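What follows is a single structure, written as structure tokens, with notes after it.
Here the complex is missing a single protein chain, while all its other protein chains stay put.
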Amino acid sequence: MHHVVLDRWGCGLSPVHRRDPRAKMLAALIFLVALATSHQSYLAVSAVYFALLVTAIFAAGLPPAAVLRRAALVLPFSLVFAAMSVASGDTTRAISLVVKSYLSALVVLVLVSTTPLPQLLGGLERTAVPRFLLLVVQFLYRYLFVISEEAQHMRAAAAAKGGSMGRVISRRRHFGAAAGAVGVLFARSYARAEAIHLAMLARGFAGHFRPLAKSSFRKLDAAFLAGAVAAIVLLRAAIEAWT
Amino acid sequence: MDALIDVRSLCFRYDDGTVALDGVDFQLYPGETVAIFGANGSGKTTFVLHLNGLLMGGGAITICGNAVNKQNLSRVREKVGVVFQDSEMQLFMPTVLEDVAFGPLNLGLSREEASERALEALKQVGMSGCAARAPYHLSAGEKKRVAVAGILAMRPEILVLDEPTTFLDPPGQRSLIELFESLPQAKILVTHDVECARALAHRAVFFEKGRIRGEGSVEDIVARFNWDRTVIRRPTSSRH
Partner (left out) sequence: MHIPDGFLSTPVWATLDLAVVPAVGYFARRAQGLEQSKVPLLGVMGAFVFAAQMINFPVGVGTSGHLIGAALLAYTLGPAAASVVLTAILVVQALVFQDGGTLALGANVLNMAVIGLLAGYLPYQIWGGGRWRRPAIFLGAMLSVMVSALLALSELLVSGVAMPATALRVSIGLFMIYGLLEGAITVAVLGALESMNVGFLRVPEASVSHRFKWVGLAAILLATFGALIASAYPDGIQRLTSEIGIGSHGRLRISTPLANYEAAFFQSGWLRKAAAGVAGVVVIYGVCALGGRILGRQRGK
């Protein structure tokens, strides 16, 4: 599965991995905003920011080629719109779409591959984000693999059945079979959720999750944040002053 | 000696009308391990769910002197730890440590106490090295151990194990049986695995269609209900 590789990257022990999730999130957010709001000299800014991200990738000990390739998942979408911009005569916009969407995806990727998702969610607690939503995201991520595996089995089973009948089933039947499979997957997921709820109750769950981890925002985290923000803001200011 | 668990004429019917329990009487005494045998669908899991108030049917259940009812739920759940068949559904927190600490936190312990207990329980099941890992990266045997640790961290007096050895390979089953042997609590062991029951249980009961059809030693029950998978081959008479 797709996200397993992120999990593997996320359990590294580099200094970047060890920073407090809130410091990293804030730095990434400021990066995104600084990039999104830069206009005239955005190409120079992007080049410098790209260098910043590559430095972070190396500092975190992530495989650079794999990370850069994965961030390119955004490109098919961007390229379509870039092509349309070119077709309507706006080449500047086309370049900006591609560059900005790629860099934005890259910074988020660097963030999540140095901070496991549960830690990110923990960092978002006590912000405006409702805790209920964070818990739902946490459970979604936890059971993503389990339910996807189930779906894969069902797909394989359906394919095996179709094959053994030795003839192509009609499109209509195929549609109905797919709907049936989704229905069964729904029912099984529902049953699983009930089993999880029972297991929670069996262990004394009384309606509210209590967090275990205590957050500790250290001086080093503050220093990292200050350094990152200074780099992001000052580099952009310098470039804009210079051009 | 007073029974730890005392069940009197327990009946239960699911919403769809299935009668899953039809008058069950059962006692568990301190220090003993009782195996529960029975065909698939005979009501074993439904019975287990009643033991810490996850389902409430007709009849009466007393756990260590507390009647199982809405008022006593938290006390009952502290005393009876249930390890379910599918560990996947039991390990729902993002890391092993957080998962094992889930029960203690619900008991109202402080974070420090809860993580202390969690680490202790992980040590008991031989999983100390995995505290920071994500549950879905563990093997089936490791998942089962962590699930057991999650129960042990609540320090229950009674362990209820619903088909603990299914999904495990033979060495995994063996080491899990050794782990259960080392735990001092009274146990209820729901299983199809006769070997496992022979190794752990002092006596056995047999479920059929929501009732207990027989009680006795493991060997008795196995013989009486022909509860064995050994295929008896008739000696093939050689012609000529």
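A few remarks follow.
Each chain carries a letter (A and B) given by its place in the written order, and its residues are counted from 1.
As a working rule, a residue touches a chain if its C-beta (ideal position, glycine included) is under 8 Å from a C-beta of that chain, and two chains touch if they have at least 3 such contacts.
Small disclaimer: the values here were computed from a predicted structure and weren't measured.
Across the entire complex, contacts from the unshown chain go to A. Summary of contacts with the chain left out: across A:26, A:52, A:68 or A:185, the touching residue is A:185.
Annotation: of A:176, A:211 or A:227, A:176 touches the absent chain (contact as defined above).
Touching residues on subunit A toward the chain that is not drawn are 2-3, 6, 28-29, 32-33, 35-37, 70-71, 73-74, 77-78, 81, 84-85, 87-90, 93, 96-97, 99-105, 108-109, 111-112, 117, 120, 128-130, 132-133, 135-144, 146-148, 150-152, 154-155, 171, 174-176, 178-187, 189-190, 192-194, 196-197, 200, 205, 207-209.
Just so we're on the same page, only the chains that are shown with their structure count from here on.
Separating the centre of subunit A from that of subunit B, both taken as means of CA atoms, is a distance of 39 Å. Contact residues on subunit A toward subunit B in their complex (touch as defined above): 7, 11, 116-118, 138-139, 141-142, 145-146, 192, 195-196, 198-206, 210-214. Those residues of subunit B that touch subunit A in the complex are listed here as 49, 52, 54, 74, 77-78, 81-82, 84, 86, 88-90, 92-95, 97-98, 101-103, 105-107, 111, 114-115, 132, 134-137, 150-151, 154.
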